[in-house]
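Got a structure for you, questions after.
Shown here: the complex without one of its protein chains, the others still in place.
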Amino acid sequence: MRTLKAALAFALVAALLAVQARAAEPVKIGFITTLSGPAGIIGKHMKDSVELALDHLGRKVGGLDTEIIYGDDQRKPDVGKQLADEMLKKHRVNFVSGVIWSNVMLAVAPTVTGAGTLMVGTNAGPHELAGKMCHELYFTTSWQNDQTPEAMGKYMQDQGLTDVYAMAPNYAAGKDMVSGLKRYFKGKIVGEVYTKLGQQDYQAEITQLRAANPKVVFVFYPGDMGIQFLKQYAQAGLRGQIPLYSVYTVDEISLPAVGDAALGNYETRYWSPDLKNEANAKYVGDFRKKFGYTPTFYGAQSYDGVMLIDSAVRAVKGDLSNKKGMVAAMRKADFKSTRGPFTYNHNHHPIQNFYLLRSVKGPGGEIEMQIQKTVFENHKDAYHQDCPMK
Amino acid sequence: MTWLLVVEQILNGLQLGVMLFLVAAGLTLVFGIMNLVNLAHGSLYMIGAYFAVAFLGWTGSFAASVVLTLLATLVVGMLVEVVALRTLYERDHLDQVLATFGLILFFNELVAIVWGRAALFASVPPALGGFVELLPGLRYPVYRAVIILVGLAVALLLYVVVGRTRLGMLIRAGASNRTMVAALGVNIRLLYTVVFGFGAALAGLGGLMAGPIYTVQPGMGEELLIEVLVVIVIGGIGSIRGALVGAVVVGMVDTLGRAFLKPMLGTVVSPAAADSAGPALASMLIYILMAAVLYFRPQGLFPAVRSR
Partner (left out) sequence: MTRPRRGLVTLAALVALAVVPLIAGLANQPFYLDLFRRIMIFAIAAVSLDIILGYGGMVSLGHAAYLGIGAYAVAVPALHGVHSAWVQWPLAMALSALAALIIGAVSLRTSGVYFIMITLAFAQMLYYIGISIEPWGGDDGMRLARRSQLGGVLDLADPHVFYYVVLAMLAVLLLVGERVIEARFGTVIRAVKSNEPRLQAIGVAAFRYKLAAFVLAGAVCGLAGALLANQTEYLTPSYMHWTRSGDIIVMVILGGMGTLAGPVLGAATFLLLENVLAAWTVHWQIILGPLLVLVVLFARGGLLSLLPGGGARDG
């Protein structure tokens, strides 16, 4: 009798386990970003935003339990690829997301899509992936790198600005920014200077700039290069004299370090913390409450990435093997984005608005970016014609 | 291109050079006297910058933060020497490079844990803002001029201390024959600790001055460290005079290269070629300079003479 009871109990447990195993297949998301080193601050912004998104979803993406695995690419493409391999083969993730840097993305994205897994990029926007290398399984919630300077170029062109002096670091992204500007700005450029990547002291270039007598200065200096340039620009007394327009230079990460030196700076961007829509108000408000600082666009994109994945899993009712269904769902961009409603172009890059931002003194006395006007409505990237997808 | 522009660029080069000298002096001093390659010197520079921001926040006075930063970096330097570096004096340079590289990783992360990874706010003190009209039509930032003066003052101070005081004599003697000096009853260990602390304070001074114009963030010492190593190699390791000459030469070549190389190239090749070749060459210029100097003088310009 006892053996029979034991056998029944065992069978019951086994049946329960079997049922469990089938019903509660969790969603696994791999998120690759830079968490160590000087650029680790960006990774922190992205990670915190992903965590907030998961909180808002009740830790369930598409209604399923979710496991998120973070990887630190140390800003190295080969480490990023190794992380992607590990996430795909060891953790068997259903989605890979994240990636800050274009060169890391160019190593990671083909690895992920080549393995038949969906990739949702949340920052890097190299033109190859918008054009020739576009892929059915690759989506991005950010932008294509050139779109942001294109918006700046359009604004300058519309305003009839002239005598522009352009500066950027001497690497692929720097050159892309200036060529993006020139795609829409057809006015006179009195100087185009490329500086050493990672350069700290810009005194020599600022002296040359003054000698060229420009009316407008355009720069692209991400990260610490931006902080250095802005401080030195202000110290040279140019802040009040020659207006400074930039892309990816002044943001919520660099503002606390630069302070007044960034006052009056213009930027173009697809998003800003003060963009008015329901999803963004919830995101920025809850983010400030939970983490105690203001989020940046890196974070907003990562938040949207999780929400996009959620919408796809919801659409296929949790059937993670239905990749075609998820791709179709993602193409609809049927989720509440922090940038407001937008659509996907056939190359899976967003068609979205771009705004002119200015850094001004906010109500609390600190400096913040505020939207001034819309520069582009439903702007497409310049490389989508090269993408063979329909 | 006016001659006024050239003069201003020369001033810029001098200022950059002097900034490099501030950090190079400590490094070459330690190397020359204790035969220690200390890559973590860049970390002491970074700690100086962080302390400056912290003390300014606590005291609200720039002058007080300067004094406190120098003292704090001196103490930290001596601590590091006693705890981590003492055992390295007898080791070969490779071991020293590796161990001090490990210290760099440690300090970068420590700073990130204490102050966070985001860059800190540091700006030029209001008293030192503004411009001074050095020549009619040449307005130069006061702060940068102050850097030049401070650097030259430090150079003078080092010349006086090392060349004309008893301490300096002990330092020079210890550099050329440590055993003999110890045999004569001088506490070599204490001497080394003090010298190291002094070198650390110099690095801290460099960091303090650099904070307002550069970025205060973890890892800020690495980029500078490479340039400083180039300086002391060109100048000759162990020689303070070499460090000054090397620093000014590197500062000038780098600045003038960045300013005038592309326009000069533009007269010889097409503008498009100059656009890409110019910046690439300018960034390599100090390395080409170092290679050239070492080719003709493999020990640098003013090699320090040593006998064991």
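Lettered A and B in written order, each chain numbered from 1.
Following the convention adopted for this analysis, a contact is a pair of C-beta atoms (placed from the backbone, for glycine too) under 8 Å apart; a residue touches a chain by one contact, two chains touch by 3 or more.
None of these values were measured; they are calculated from a predicted model.
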(message) Given the contact rule set out at the top, which of the displayed chains would the hidden chain touch in the full complex?
(response) A, B
(request) For the chain that's not shown, point to the residue among B:V76, B:I104, B:I171 or B:I188 touching it. (result) B:I104
(request) Return the single residue from B:M34, B:V233 or B:V248 that touches the missing chain. (result) B:V233
(request) Using the definition of touch stated at the top, determine which of B:L4, B:A63, B:L184 or B:M284 touches the missing chain. (result) B:M284
(message) Need a quick check: the contact residues on subunit B for the chain that isn't drawn.
(response) 31, 37, 84, 87-88, 91, 93-95, 97-99, 101-106, 108-110, 112-113, 226, 229-230, 233, 237, 276-277, 279-280, 283-284, 287-288, 290-291, 294-295, 298-300
(message) I need the residue numbers on subunit A that touch the omitted chain, in ascending order.
(response) 35-37, 40, 71-72, 74, 76-78, 81-82, 85-86, 88-90, 102-103, 106-107, 110-111, 126, 128, 170-173, 175, 196-197
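The working rule: only the chains that are shown with their structure count from here on.
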(request) Would you kindly tell me how far, in whole Å, the mean C-alpha position of subunit B lies from that of subunit A? (result) 37
(message) Show me the residue ranges of subunit A that touch subunit B in the complex, using the header's touch definition.
(response) 36-38, 40-41, 44, 170, 192-201, 203-205, 207-208, 211, 224, 227-228, 231-232, 235-237, 253-254, 256-261
(request) Would you tell me which residues of subunit B are touching subunit A in their complex? (result) 1-2, 5, 8-9, 12-13, 15-16, 19, 108-109, 112, 116-124, 129, 131, 139, 141, 143-144, 212-220, 223-224, 255-256, 258-259, 262, 275-276, 278-280, 282-283
